[in-house]
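Partial view: only certain chains, each at its native spot in the assembly.
By letter and in written order, the chains are A and B; residue numbering begins at 1 in each of them.
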Amino acid sequence: MEKTVRELAQHVGGTVQGDGDMLITGAATLSDAGAGDISFLANPRYEKELHASSASAVIVGQKIDCPDKTLVRSGDPYYAFMQAVVLLYGHREHEKVGISERASVAANAKIGIDVDIHDFSVISHDVQIGDNSRIYPNCTIGPGTKIGQDCIIYPNVTIYDGCTIGDRVTIHSGSVIGQDGFGYATHDGIHHKIPQVGGVVIEDEVEIGANCAIDRGTLGDTVIGKGSKFSNLIAIGHNTRIGPYSLLVAQVGIAGSVQVGHHCIFGGQVGVVGHINIGDNVKIGAQAGVINDVPDDQSIAGSPAWPITQTKRSLTLLRDLPEFRKKLRGLEKTISELLKDQ
Amino acid sequence: MEKTVRELAQHVGGTVQGDGDMLITGAATLSDAGAGDISFLANPRYEKELHASSASAVIVGQKIDCPDKTLVRSGDPYYAFMQAVVLLYGHREHEKVGISERASVAANAKIGIDVDIHDFSVISHDVQIGDNSRIYPNCTIGPGTKIGQDCIIYPNVTIYDGCTIGDRVTIHSGSVIGQDGFGYATHDGIHHKIPQVGGVVIEDEVEIGANCAIDRGTLGDTVIGKGSKFSNLIAIGHNTRIGPYSLLVAQVGIAGSVQVGHHCIFGGQVGVVGHINIGDNVKIGAQAGVINDVPDDQSIAGSPAWPITQTKRSLTLLRDLPEFRKKLRGLEKTISELLKDQ
């Protein structure tokens, strides 16, 4: 779609400085943008890229200046850019297919209005699916599971029996929700399976990436809080509860019975041991190994994870260990000579 | 299901101390349990939780006391609790569906008695499936693969050609068994594929979590030993052999041609390089990186992995590096002053 800078500025609640009539046909990062593209500068640290960019217009904050460029000023440039991208490109459109004759839908499943169920998906008995949700091909939804309205379940997803998916939830391909948690009682060297009779609750507006695996609870539920977003290949253990609006980057693994607060951010490949509490607004650096409770608002990193400034200092000094050793040896030599002299 | 404490005690081989007639309707951890629930205390370290719990009855060892609670004494409280959970809730029941007309079953496949093959699963030519096994929807079983009796293959599992699955094996959704191992010969900068002509053998009573990936052998088999249990998102390389009764927590990765003994425990996100031997009863801490052979009965941690006490000591001292540096500088200053004075 094609818009003038003025139309885009109105749409994102910003103000134009420069040529409001210019036509914008695309969006791109500052370095990739060319003529006809709108871009953004959210972090003043990259101001140099603004001046070097070939973008026709750039969304910026209130304090940035660039006289030779058409600017759109906004209180939150990245959010405004997101709105511009939605206006220019839209979200993925979903073809209406209705309920395919090549899908398998149990007679007693309750299917809402305008639901799409694609070929070769299986909707088991006692399943409920809310209005306007779509189940792409080759998915299996287990008995008694409830899916809310406006959900998108991409191909090859499995949701086991007795799980609850809220409204406006998106689950990408290959993810598995509700498999049995890892629970065994070992007796005489044999691991005996503990029935996993809890479920999984995925609250409204959650998005789950590709090939994730979220265990059902042993007794009671595993819960993914409202508006949380998962990248790919993430493992969540049984009975873990993740607060609303948390972000988990790819390949995070959280063991069982962990409590995570709201608005937490987990870097890629973070691991968390079971049975701990992570507060609200906690930030965890990539590859960290979290083995203790974390208070609210803390930033941690490292394995084992410590407050990030402490970790950075120690890891920097780790680099200096050869120098330390040299100095230690020098001191020992000096002192042994001193002692000889006495 | 509802049971008296006495019935539960008899079932688990324990003895009642307190009100044997009390009705139990559920099971829960000490902190979650309420009226009507049975719980357990396996580790005396958590005895405080026993006294604070609202559980109606608690399974304990021989030495724990708690006069105001109904207790069931057992030699292995966690195993007894598992038995109680099975009695109260049972394992997942599997609806008998027989062989669906919407499944695709090769004419020469040998299918046992009371086998379920759900919609949209593909059973290729020369496959054998033992009595009472069930293949959930959207699975693909490759040519010549053998599956034993009483197996459960959950939706969206792929088992490649020529693999052997024992009896009472469970494989959770999305897992892949028998894809080609990562084998290439690089010549003039191009990676040439080495045919992967071995198979995968999964022995009896193994359980594999969701979205795991187990490579077939290059020549000879990859083997997962009897009664071993895998959590989710685990990668096993070609020709690796895992001994019986080992436990692998989520996101473990083991490269090719590794030998693992029996009763080993791998923490989450452990990585193991190829071509090494890990003994029996080895315990490996989460996120460890194992690069050398490990003798029997050793506990290791860290990346690279060392004996756990050594790793813990070093990582604790890592924290003290800023203090070390300060002391070193102090010593240097003192000594240089000493030398000046001389």
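Note that a residue touches a chain if its C-beta (ideal position, glycine included) is under 8 Å from a C-beta of that chain, and two chains touch if they have at least 3 such contacts.
Bear in mind the structure is a predicted one, so any value in this text is a computation, not a measurement.
Undergrad: Total subunits of the complete complex, with 2 given?
TA: All together, the file's complex is an assembly of 3 copies.
Convention: only the chains that are shown with their structure count from here on.
Undergrad: List the centre-to-centre spacing of subunit A and subunit B in whole Å, with centres computed as mean CA coordinates.
TA: That gives a centre separation of 26 Å.
Undergrad: In their shared complex, at which residues does subunit B touch subunit A?
TA: Per the stated touch rule, the residues are 26-29, 32, 76, 78-79, 81-82, 85-86, 89-92, 95, 102, 118-120, 136-138, 154-156, 172-174, 207, 209-211, 227, 229, 231-233, 245, 247, 249-251, 263, 268-269, 286-287, 303, 315, 318-319, 321-322, 324-325, 328, 331-332, 335, 338-339, 342.
Undergrad: For subunit A, which residues count as touching subunit B in their complex?
TA: 104, 120, 122, 125, 138-140, 142-143, 156-158, 160-161, 174-176, 179-180, 182, 184-187, 189-195, 197, 211-213, 215, 219-220, 233, 235, 237, 251, 253, 255, 269, 271, 273, 287, 289, 291, 303-304, 306, 310, 313-314, 317-318, 320, 324, 327-328, 331, 334-335, 338, 341
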